[in-house]
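These notes concern the structure reproduced below.
Only one protein chain is missing from this complex, and each of the others stays in its spot.
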Amino acid sequence: MTDLLQLLLAGVSVGAVYTLVAMGFVAIYTVSGVINLAQGEFAALAGLVAISATGSGLPLPVALLLAILTVVIVAAVMQRVTIAPVKRMTTLLSIILTLGVSTALKAAMLLIWGPEGHGLTPFPGTDFTLAGVAVRAQYLWILAVTALTAVAVTWFYERTLLGKALRACAEQPTAARLVGISIARASLLSFAIAGLLGAVAGVLASPVYFSAWDSGLALGLKGFVAATLGGLVSIRGAVAGGLVLGVLESLVAGYVDSGLRDAVAFIVLIVVLVVRPGGVLRQHSVARV
Amino acid sequence: MADTTNPPTRPARGGTAGRRFAEPAGFAVFALLLVVFPLLAPETVVNVGVYALIYGIAAIGLTLLMGLAGQVSLGQAAFFAVGAYGQALLVTRYQVPMVVAALVAVGLAMLVALLVGVPLLRLRGHYLALATLGLGIIVTVVATESDYLGATSGLYGIGKPEFGGRRYDSPAEYFWLLSPVVFLALLVARNIVAGRVGRALGAVNDSEVAAECLGVNTYRLRLQVFVVSAGYAGLAGVAFVHWIGVVNPNAANFPLSVEFLLMSVLGGLGSVWGAIVGAFAVELLDEGLRSLIPTLLPGAVGEVQLIGFGVVLTAVILFVPGGIHGMWRSMLARLRRPAPGIGRRVVSDEDDSPLLARPGRPAPGTPLLEVRDLVRRFGGVTAVGGVSFEVRAGEIFALIGPNGAGKTTCFNMISGVLAPSEGSVWLRGERIDGRKPHVFARARATRTFQNLQIFRSTTVRGNVAVGRHLRSRAGLLRGALVLPARREERQIHQSVEETLALVGLAGDADRPAADLPFGRQRLLEIARALALEPDLLLLDEPMAGLSGGERRELARLLRRLRAGGMAVVLVEHDVEAVLALADRVAVLDDGRLIALGTPEEIRHDPAVLAAYLGVDDDEALTDEALTDEVTRAAARELANGDGA
Partner (left out) sequence: MLTVTGLGAGYDKLRVLHDVDLNVPDGHLVAVIGANGAGKTTLLRALSGLIRPTEGRIVLDGRDVTGLPAERIAAAGLAHVPENRLVFPSLTVADNLALGAWTRRRAHSRTAERRERVLDLFPRLAARLDQPAGTLSGGEQQMLAIGRGLMAEPKVLVLDEPSLGLAPRLVGEIFGALARLKSERGLAIVLVEQNARAAFRVADEVVVMDRGQVAATGTPQVLARDDRVQSAYLGGGYAAT
């Protein structure tokens, strides 16, 4: 029983990280129909920047802020340089463009931080044991911050005019333009939001799951799978998807074979998409008469 | 900044006469280069060349998949690994001779692709791309976890190839050994691209719905190309394993898939030639970066050349979306003569004889299409609320009505593009609603589109050739080996010429379809539909955007088709033209059929006039003065005739 609880805790904790990444996918996709293959790299980059910052003596809160700021800027620059200039975005183009950025970012991280993984200093708090289950303080941070973030993001999209304007862009781009909303600026904002979410995921996860130049790949793809479970357009769906995936992964790794952990996400993806084909079709998908 | 709105995503087809000579010359030059390269280049470069050839084979496959079928695959390395592992196992553990093992290994890769492709290829765009990525990860995981496959160390001890007592173990020798393989691989790919399958897939890329309506079974074709592409990757894996001697789980890793992608994109997604050029370019880039980076940044370790890959990938797609091949073609285009001007339309003004009669067609007057109680809802809105009519062979049937009446929705249901919410559609007595459009096409019913769906990436001739898809049979295999398909291609060419002459587009045959003026593009769509030899032709607002003269020509063409026994259904806004042309007219308003009869009956129907000009609720249908005015005006127009 304690094994199960332990696995569940670990699963929910990693699932929360996936949730944050998944929300980043949703943020961009809902506004511009782009799937950002560099989303995982946002998280990895944030972790590494934070590690360097604390390593050079900066206090943790400052380091976190610096990391988040860096990634938000990178995300904004990415949108301006690679996405905004393209007049007619197709699926093929958006995949290749974001893939290119993702690859370049990965290699840049390799160059700067080397091939090994590093762990950020855990956030303040003591680990303890409850009912035989080892609870790391970091888990609680992850869960708490993710919960808060999810609430904040939901509040943003559902209660603020700006958030509603972003949703409007996705639902009816023509009408959005006619009321004066600039789709270009909306897209930029959505990337900044995605950068923020990815960065938070990265710094939260780093003490437990380690950051390395290539940790973005697995994280990004699992975040995508989680977002897909919610149809790529729903924040609530992303939350549910992330938690479900995290728990599933943890259970498989614990009870079946730990080497199969990474394969779980993709089997889930394939099963879900084939059973519910195509996901939710949005207006932004490549037009077919 | 180059125009990134339309990166060429498929191999160019249907070129001018000059290209017929260019192709064999190109291959000859390529063969020569392959022979000469190891003699002239220094050993390190030849070594790079070997990798270029090995990976180039996989890149060709990927270009076929991405350029031709328009599907992004981020898992090409997965099949590469299957081929490599398969070969390694067979040769080291089971002592199977190299060539036999190669055939089996490639077959294995193709089999895996088939199994995986059946569910995966129902996905589109991002989902397919990420699912293929997942495939790569699954293969890596399987290879890592399996002791049979050597776990993390993999398999080793695969020897260099030996033929006739000679071991091919120097770079130059291996290069020459691979050359004929690569040459053949390229040849086969080129044939696929240039043949019926390539044409069909290119059409799907341009307009999937139009291709389906011409009879292309998109799912099956995509699956076929997916399997072939995997075969190429597997072959590359075989070549790899005999050169390196070792295979481990890294063979399926993501950066390798990215590298293949880069080769395709850099070489030009629109060209299988580009794949080879791209492979050389990327390997040289790789080599260059590996030497350069340590000198610039001494501490750098690991796969840092990826940074170059990422930057090049993004930059190419943003600034030179056609890749190297695209640049080559623009250079050539600048050197070539300017494109011929608009050809004269050569249609005999006097010819009213019947057109495209077909012996197997039902006799004139026989019901061909039957629509029963058709209903279509979108959410809470009922766009079509119970429409029934029939269309007979040898008649022109018009569907008219004000904006929002449901004409296009009806049309889409009787051509297979939409499934009805209720009701049924019958074609020659067979129930056909809800089936995919290519099934309609097989039953000899096809259509044109209100917002044109011409295939922009090919010529006029190329467009019409797709119309012959169902009248020809060469599949992937026959198409790859040119000889058996050659006769069929000649027949197709012949029919295309005839069809073009029919509508007067013969002079424009080799022009890119996208360059035609709008009216001719409409004609092109019709010609393409006629190439299918349909019994039922559905035209969605064919008159829109045509000049008066062009409308008259089109009306004459339709009358000739009717005389040949075809059934034609028209949706039109040009009511006057329609009333002059049609045998029977159905009028829709607000999703319902409000009138059905001859043009004369319709012209005098007050309900029709009310529908078009609008009715105020407190003035109902009683404004006779206005109604009379309209009728008189219409009668005047008729009396003036259409020659004015």
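For clarity, chains are labelled A and B in written order, and residue numbers in each chain start from 1.
Going forward, a residue touches a chain if its C-beta (ideal position, glycine included) is under 8 Å from a C-beta of that chain, and two chains touch if they have at least 3 such contacts.
Keep in mind it's a predicted model, so treat the numbers as computed, not measured.
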Where the missing chain makes contact, among the chains that are shown: A, B
Option touching the unshown chain, where B:Pro354, B:Pro367, B:Gly386 or B:Pro402 are the choices: B:Pro402
Candidate in contact with the missing chain, chosen from B:Pro180, B:Gly429 or B:Pro517: B:Pro517
Listed residues A:Thr2, A:Thr121 or A:Gln172, member touching the removed chain: A:Gln172
Residues belonging to chain B that touch the chain removed from view: 379-381, 402-404, 517-518, 521, 541, 544-545, 547-549, 551, 573-577, 590, 612-617, 619, 626, 629-630, 633-634, 636-637, 640-642, 644
Touching residues (missing chain, whole complex) on chain A: 161, 164-165, 167-168, 171-172, 174-182
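Criterion: only the chains that are shown with their structure count from here on.
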Chain B residues within the chain A interface of the complex: 1, 3-7, 9, 66, 70, 72, 74, 119-120, 122-127, 129-131, 133-135, 137-138, 141-142, 144-145, 207-210, 254-255, 258, 261, 265, 297, 299-315, 317-318, 417, 449, 451, 453
Residues on chain A engaged by chain B in the complex (per definition of touch): 35, 82, 85-88, 91-93, 95-97, 99-108, 110-111, 114-115, 213, 217, 221, 224, 228, 257, 259-260, 262-263, 265-267, 269-270, 273-274, 277-279, 285-286, 288-289
